[in-house]
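For this depiction, one protein chain was excluded, whereas all remaining protein chains were kept in their positions.
Up next is chain A:
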Amino acid sequence: MMKRKKLVPYYYIIPGLFMVLFFVYIPVICNFIYSFFHLSSYSSTKVFAGFDNYIKLFTNDTFPIMMKNNIMYAVISLIVQVGFGTVIALLLESKLTGRLRNVYRNIYFLPALISLTAVGLLFTFIYSPDVGLLNSALRAMGLENLTQSWLGNSKTAIYCIIAMSQWQFTGYITLLMVVAIQNIPRDYLEAAAIDGAGPFRRAVNIMIPLVKEQLLVCSIITIIGAFKLFTEVYSTTSGGPGNSSQVLGVYLYQNAFLHDKMGLAAATGVLIFIITVTISIIQIVVTKSGKV
């Protein structure tokens, strides 16, 4: 055990601790305070508002639309990214794919490396009514009557954005699950193989139970991500048409920096805080660990 001057370890700790307290914790605490005030970005005047901002947030017509969109995003991402992504990981690691499996894995991961804005702009093109890949492909297949303005239609806009995210992030979860599966001790799988368990039974009875903690971590990350959703919507529809693809994150941004209602934005921030922190606490309790 290293016994040295008592202050030494703190020299290592203080710079990082200071940065996190000053630029993460203090702003989050200030956000709570702001949510009880009417305040503007151009002046320093603060008017106490009580619960006014919260009442405005919860009674707004867009509130149910936002909650529905954020929840839909979470549910579909859970099914596709975590569910399907895990199935892909299990199939990749089933040893039936040969040497190509690392190539597949890397290709599936590639979209996660492209910035959300670049993907957003790309898919704005793909969904565009005249030149877009989607409509062009439908026309080429003779499905002319299915073509439409995908992002311009209030019924399809949010689902197009959700589909885009599945394209971008399913491979990310696949990679995380592959890493977890590779961490399973080889002897377990070999013992099962000797006992006559085929690839399918090895996957269901051995791999899944041994990676269930990682599966939970991926699920929580995905749900939290759904409630922090911002760039994907901002770079494609900005919440439109109407407010049909509005989500909490874009609503916060627009109120703070376009409508100059920073108090209302702060109240939206508190709601995002409560949802995401509650989910994180559930994770810590369920996995009984500090892993987030």
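In the analysis below, contacts are C-beta pairs under 8 Å (C-beta built on N, C-alpha and C of every residue); 3 or more make two chains touch, one makes a residue touch a chain; residues count from 1.
Just so we're on the same page, contacts and distances are computed from a predicted model.
Undergrad: Select, from "ABC transporter permease protein YurM", "Extracellular solute-binding domain-containing protein", "Thiolase domain-containing protein" or "2-oxoisovalerate dehydrogenase subunit beta", the UniProt-recorded name of the complex's unshown chain.
TA: UniProt lists the chain left out of the view as "ABC transporter permease protein YurM".
Undergrad: Out of A:I126, A:L189 or A:A203, point to the residue that touches the absent chain in the complete complex.
TA: A:I126
Undergrad: When the complex is taken as a whole, what residues of chain A touch the one chain not shown?
TA: For chain A, the residues touching the absent chain are 1-2, 4, 6, 8-13, 15-17, 19-28, 30-31, 34, 41, 88, 91-92, 94, 96-98, 100, 104, 106-118, 121-123, 125-126, 130-133, 136-137, 140, 167, 171-173, 175-176, 179-180, 182-183, 199, 214, 217-218, 221-222, 224-225, 228, 230-231, 234-235, 248-249, 252-253, 256-257, 262, 265-266, 269-270, 272-273, 276-277, 280, 290-292.
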